[in-house]
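The excerpt is restricted to a subset of chains, each kept in its original location.
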């Protein structure tokens, strides 16, 4: 299978995930500005999840730009990642409805951690199929990829005690990734597969 | 019509089906870990349906990689398949809401069987249009394609008595297909239409 | 703007319309086979609207295959068509919820008629931009395009008295279009823009 098909399908799924989450944002019942306050937590968690899906989309494509063809194993590793990401609207909605209670925030963190692990598995599977070794060189020692699971785990543990602290960890990981990976980006610019 | 258009549209529909199903997963009412238990059957059937749509997407593209152009008959055979797949969120939701009762599980199985038949019809129609005979050779004797309808039928019959046994059959078919078809895959790698 | 962008966006919108309509199909409350009866009218109108969107997707692409570039006027004529088609889930849902009452069936017919007129306008705008005259030749005297609005109008008038007769007219138009337009198809096969 050509990489472009896998990218197009993943694009579609990520575009839908990022957009349908807005359907979960609670519409205020009243019609005053103050009523918008009820939607605020919803809007903030929507923003956080929006950024996360955006990060995955970004990294996903940088990675696949260095690879020309994919096999069935890559395909299922990719669907595995999309599965965890497709649960983000669900875990976000539960966290919202509980007004950031402890258990739902832990579950949200577990969802993020599972997606990170799925992404790592996908990367390994792609590396194996990438004979030219472009991606391996491009990734270098992948510091962010190593720090993120640690921060997720700390966030999950913290959320047992204080959901707010847990979410602070999740926001930290997001910030870490928004800064584009110059190294991978410049490597891609030189060695893009097409 | 070029195959790429049909693939892009099918990609879109499958990406949406696979993603909107998560909107049907029931969000727990409470905010304890134990409340997540209410969503468990929902999550498991979501996973099963997610895998099914993933399998169809996978097979769909392997098949169309060997074909360059499609006519109106292929197009409608393809829409026929998409119609049955688009009902999967509906039959999954009914099965969930009934907590895996007998009738909804039977209907879910009938939906899977109808999609399998629609896929078979599509394959025959594509084979007819595929002058080069690439696909015919690639499919070989298509053992999985022949076993699946039998397993679906057994699952449907079993679900009349025990929904759990019925679902076990449907899981078995999914597992059968997750293992990628090396033969078709390697054939495609050599003879892809572009 | 290249035609491919307009096609990709239209593909996306049509894929979403065709798929989200299933969210409107009522999930049965009970868990017996007989409870599925409640969903039957929903499922049939879903099927009808699914076929209509499929027909528009089919014709849309056949038409644009003969055109290389589009301007702002074509773009807005296309969005105008997509607007009417995007209302189909709304008018279908109202017709369903009213159990095929007279007024909602009339409104459904008006929606179909408006989409047909929007398609005609789009066709004229594209013809104007199509210097090579390929599309004009391909369309020939476009008998179906001329009969359809008449049948829609008869269906709308009939629905005032009997919704069932009205719907019979709408089904008739759908059947008319499912049969692929061999003439246009063969012309496209010879003169496709790429």
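So that you can tell them apart, the chains are marked A, B and C in the order they are listed, and the count of residues begins at 1 in each.
Here is the rule we use: a residue touches a chain if its C-beta (ideal position, glycine included) is under 8 Å from a C-beta of that chain, and two chains touch if they have at least 3 such contacts.
Everything numeric in this text was worked out from a predicted model, so none of it was measured.
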* Structure fact -> Given 3 displayed copies, the complete homo-oligomer in this file holds a copy count of 4
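Keep this in mind: only the chains that are shown with their structure count from here on.
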* Tell me the angle, as a multiple of 5 degrees, of the rotation that maps subunit B onto subunit C over the C-alpha atoms. => 90
* Asked: Where the CA atoms of subunit B average out and where those of subunit C average out, how many Å apart are those spots?
  -> 26
* Compute the distance, rounded to whole Å, between the mean C-alpha positions of subunit A and subunit C. => 37
* Note the residues in subunit A that touch 2 or more other chains, in rising order. => none
* To do: Note which residues of subunit A are touching subunit B in the complex, please.
  => 1-2, 5, 8-9, 12-13, 15-17, 20, 23, 69, 71-73, 75-76, 79, 82-83, 86-87, 89-90, 93-94, 97-98, 101-104, 106-107
* subunit A partner contacts - residues on subunit B that touch it in the complex -> 7-8, 11-12, 14-16, 18-20, 22-23, 25, 27-28, 31-33, 35-36, 39, 43, 47, 50-51, 54, 57-58, 61-62, 65, 178, 180-182, 185, 188-189, 192
